[in-house]
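Excluded from the complex is one protein chain; the other protein chains are retained at their positions.
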Amino acid sequence: MKRTLGTCYYPEHWPRTQWPDDARRMADLGLTWVRIGEFAWSLLEPSFGDYRWDWLDRAVDVLTDAGLSVVLGTPSATPPRWMLDRHPDMLAHDIEGRPRGFGSRRHYCFSHDGYRDDAARMAGQMAERYGDRIAAWQIDNEYGCHDTTVSYSPAARDAFRIWLKDRYGTVRNLNDAWGNIFWSMHYDSFDQIGLPNLTVTEPNPAHALAFRRFSSDQVIRWNAAQADAIRAHSDAPVSHNYMGRVTDFDHFETGRQMEIATWDSYPLGFLLDRVPGGDTAAFLRQGDPDFQAFHHDLYRSVGTGRWWIMEQQPGPVNWAPWNPAPLPGMVRLWSWEAFAHGAEAVCWFRWRQFPQAQEQQHAGLLRPDSSEAPGFAEAAQVARELADAPDVVPAQAPVALIFDYVSQWAWEVQPQGVGFDHFTLCFEMYRALRSLGLSVDILPPDTASLDGYALTLVPGLLAIGDPLRAAIDAAEGLVVTGPRTDLKTPELAIPVPMGPDLPGLAAMSTMEETFPPFAERHLWNGGKVTLWLEHLETSAQVVEATTDGVPVLIRSGKRLHLAGWPDLSAARRILRDLAHEAGLDVRDLPDGLRIRDTGNERFVFNYAAEPRSFDDHDLAPAGVLRLTRPS
Amino acid sequence: MKRTLGTCYYPEHWPRTQWPDDARRMADLGLTWVRIGEFAWSLLEPSFGDYRWDWLDRAVDVLTDAGLSVVLGTPSATPPRWMLDRHPDMLAHDIEGRPRGFGSRRHYCFSHDGYRDDAARMAGQMAERYGDRIAAWQIDNEYGCHDTTVSYSPAARDAFRIWLKDRYGTVRNLNDAWGNIFWSMHYDSFDQIGLPNLTVTEPNPAHALAFRRFSSDQVIRWNAAQADAIRAHSDAPVSHNYMGRVTDFDHFETGRQMEIATWDSYPLGFLLDRVPGGDTAAFLRQGDPDFQAFHHDLYRSVGTGRWWIMEQQPGPVNWAPWNPAPLPGMVRLWSWEAFAHGAEAVCWFRWRQFPQAQEQQHAGLLRPDSSEAPGFAEAAQVARELADAPDVVPAQAPVALIFDYVSQWAWEVQPQGVGFDHFTLCFEMYRALRSLGLSVDILPPDTASLDGYALTLVPGLLAIGDPLRAAIDAAEGLVVTGPRTDLKTPELAIPVPMGPDLPGLAAMSTMEETFPPFAERHLWNGGKVTLWLEHLETSAQVVEATTDGVPVLIRSGKRLHLAGWPDLSAARRILRDLAHEAGLDVRDLPDGLRIRDTGNERFVFNYAAEPRSFDDHDLAPAGVLRLTRPS
Partner (left out) sequence: MKRTLGTCYYPEHWPRTQWPDDARRMADLGLTWVRIGEFAWSLLEPSFGDYRWDWLDRAVDVLTDAGLSVVLGTPSATPPRWMLDRHPDMLAHDIEGRPRGFGSRRHYCFSHDGYRDDAARMAGQMAERYGDRIAAWQIDNEYGCHDTTVSYSPAARDAFRIWLKDRYGTVRNLNDAWGNIFWSMHYDSFDQIGLPNLTVTEPNPAHALAFRRFSSDQVIRWNAAQADAIRAHSDAPVSHNYMGRVTDFDHFETGRQMEIATWDSYPLGFLLDRVPGGDTAAFLRQGDPDFQAFHHDLYRSVGTGRWWIMEQQPGPVNWAPWNPAPLPGMVRLWSWEAFAHGAEAVCWFRWRQFPQAQEQQHAGLLRPDSSEAPGFAEAAQVARELADAPDVVPAQAPVALIFDYVSQWAWEVQPQGVGFDHFTLCFEMYRALRSLGLSVDILPPDTASLDGYALTLVPGLLAIGDPLRAAIDAAEGLVVTGPRTDLKTPELAIPVPMGPDLPGLAAMSTMEETFPPFAERHLWNGGKVTLWLEHLETSAQVVEATTDGVPVLIRSGKRLHLAGWPDLSAARRILRDLAHEAGLDVRDLPDGLRIRDTGNERFVFNYAAEPRSFDDHDLAPAGVLRLTRPS
């Protein structure tokens, strides 16, 4: 399939007279997609029921006349001010119990029925009017951005009680499932159950995890309401634009409701804001060499194969702690990297920098005065290269990594040691694999087959469910579980007998330790275990151990289990050996160099600010190398 | 007296059929005590007035039948959910004014009359039923844990006004005592006085200290209500299990209400959570070498001689920032150290790890699957050793250290320099003494005699009261006051003429300075003064001074006063000289080695992770040496 380009456009920011020229310049640049509408509710319906479609009709006409395909966003991320008069209790509440007020965006609680209905009504209205004229849909914008998934509002509390009744049936079941006997925490009725905030000390972790499951389910239910409303009137594919490292709801579940997953990739903003580890100074103007790729691979899975970049950073943004400009060439590199990972389209946010309001310092392809910003030329280069290049051919990667949103919540609720975080653990494993030149597929926790994977990692998984257990059992490749995998029940209790319960590998964790960064434990074979160490009773072979003899990696045939969190050095050593054993093409890549293999090509990207060489090729800073892959 | 062992047991967590086997295993292990009941209110009274004693009757029977003595806890630390329907305003409020809700434990305000009455009622009911069948009582659990002493609730405000009227009689007296003229802070009636939170800038320190005195008094009153209710029906001794470094209420006062003081000793949890100074990395799996001993000595004083460890850490806990496992041998060492300091009993928390709820990752002597956890074998070793060993004979220590809860509050209210903390100052003095091989008694501020003490330290005492003044006057040994001792009135004002008013030592502080850690002042004789320096006008001998000539230690005969806070190096030097002068056996102990002398023995403990030698003895890591003491 041919890869495509696009941009995000806000016709409402500019005079109508400018629209045709903008549309023409987009088309001339080689763009084929334009996303519009997602923040325009107050213009589309300035008061309840008073729809004003004329301007949007015109905008869609102008854009489609120029040959562009329109992605239309439903505007529910920015309810107009009058909506609060209609639903005074629609706001989310923060963990301290305070309403999160009007004046920016995402000011709503996912549990508020009235606003959800109004949002679905608006989506339906738009679908009815534009269902045949536009090419794709986007529902809402960046779910979970600004910590908006979890709300402690009265609406959330009421909905949580219903959800609990649905999950547990009786209060007695709930009391048993949560172990409420522990501190006389028994409830007599569902109506007595509150949200797990503002307790004297930590709430019951089972209570907290249930609330996180509920909060995710509310997003899924919310998304379904709009997806249904749209589908009643339109056959165009539906999508949502996810964010980087937002893990508060189960993206795999929303992903199943829509045709396409998109995400908003801000490599420089994320670097300072949410990348675990890494060399911030070295990659300040390039972004972390693994963070974008991780999300590309994750959202490819969320979209069950179909995914886009909906917002690609074209220059400095405004919202990170500091906001540098991309190193020349990076805007191009990021685009090619997305395509190499299978993106169908890359759209830049945004066409032109709006000189007012919150994101006035956020670059676009055009400056506020309509001149070309630095990103424009690189976009043009990508468009030219795309026209000449062979199609990118998707292919299954040789390595699989299981990522699980529920486990993320579980370890947030119960880290047991400061810093234990599922995303960080998975990301560090991913980084180690990538530093060895390997391409990776990221799979959901209910993956039912590992066919074709030479190596599969299952780190930090709360509990291995039946489909995955069967898949591991049947896998022909190597499978490495742990650390902290399958040590809990789905209710965040310790199973008796204790886990992990692994197919083909007899082991039981009898004690778990955590320790601070200044007290890492050395391995006999080099490198260290950080933060986490489970003590295993096992009859399996001990492959790695700490210098004081605690088993760290055990093995039986093609099944291995990690009992500790390896640092990057240990992880690379262990994974290098396993990948080599599995017959994979392993190489120790220099800092900043990364590889992505597709069906017929090998892409090499240089994230470093200095030249790097790869075999007999030289890559300039921000360089992209495209090699034919021997089949 | 023979020393004894025990454990904390939660029969309500396990099927009745398992109880007899558990009891038998406890007895076989050599335990004689078992504490039960303190979190079981919702099972004992599932709704108001509906008592269900049958299960507890049975549990007491099973345990006593196995030869165990039962300590029964009153369950007031975990009021059931229905109690909140009965008393909706019973919750404590945090310093920001928010109720601290249901869902964990300690969700009550000490000032709420209704709940205090219900708690006393429950204690009375239990005493009536079990008064003759059990061996000791525990009231509530860990007062003050999770910052629960101080509450900013409406109930606290109302009670504070009554307390103020009681203390000051008239508002005019209060205005005068507090100096309310300063910023027009006069009150016209007690009903106008609020709690000292959420003021624009710092409240009047006299107001803040009065509130802290009040808050402590509320705990004392609360404890008395249950002690009285129990004593109406039972002659068994009454106790409470205090925590480490909880200083929000006056333990000496509650101590006088009960026969036994117990405390909950978690050496690894505390190390990362609340030990001032020290080498965290070196002692990560052993705990701080002085922190447990300090509390042993403190609670021996609180219990006026009778004290226990009610909860001894047997393995990793769940609540510290990181939770490592004890170094092998430490579970034994901690037990022997407690006995060496005079403990009557050491009880491990807990018998078996409960696999659910908040503390599911907290080890017990048994694993969740009932197998022996690592701590079990060390407990068995202690039991064997105890059977063979001579009794531990209590003896007065040669050195006394005055510790005062009111001074703790005073300097929290008015540190004058970040880091000035009474506990830390006393603990650093204690650490210096212990590093010199000295045994120490910790005494209350109203100590009336210092007979038998060769050396007494009185650091950071708000004001020297009459009994202590007379005791110092009469003391035959050396007495070192200061720094920051007797510079204030009990109302936290500066006396005129200024203090300190010391028997036998003419000195007046004319100015006090504080300074940051990066600006310590050097002493002529080595070491430094940190944080605090009072400028003395004195006719006494200047023994130590800063390099720029400010007196730091002055002396007249056997009375000395410290004008600055010595660092560990200076403190050791000064105290070594004084102890030597006093004829004490002083030695410079290597890191991790500590001594405790009893009436007939010298115990040596090795907290280091490496071997240490003591005279001609070698101590392994976690080693315990027991020498006969020449009489």
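Letters A and B mark the chains in the order given here, with residues in each chain numbered from 1 onward.
Please note the rule applied: a contact is a pair of C-beta atoms (placed from the backbone, for glycine too) under 8 Å apart; a residue touches a chain by one contact, two chains touch by 3 or more.
Being a predicted model, the structure only gives us computed values, none of them experimental.
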Residue among A:C8, A:A92 or A:L502 that touches the chain left out of view: A:A92
Identified contact with the non-displayed chain, of B:W33, B:Y108, B:Y130 or B:W178: B:W178
Selected residue (touches chain absent from view) among A:G114, A:P154, A:P276 or A:P324: A:P324
Candidates A:R81, A:R384 or A:H617 - the one touching the absent chain: A:R81
Residue of B:T17, B:T201, B:S539 or B:T628 touching the missing chain in the full complex: B:T201
Interface with the undisplayed chain - residues on subunit A: 12-13, 39-43, 46-47, 75, 78-82, 92, 96, 98-107, 145-146, 148, 272, 280-281, 284, 315-316, 318-319, 321-325, 353-361, 363, 367-369, 371, 373-374
Touching residues on subunit B - with respect to the absent chain: 96-97, 178-188, 192, 194, 196, 198-207, 414, 416-418, 493-498, 510-516, 518-519, 531, 535
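The rule is short, and it goes like this: only the chains that are shown with their structure count from here on.
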Centre distance in Å when subunit A and subunit B are each reduced to the mean of their C-alpha atoms: 47
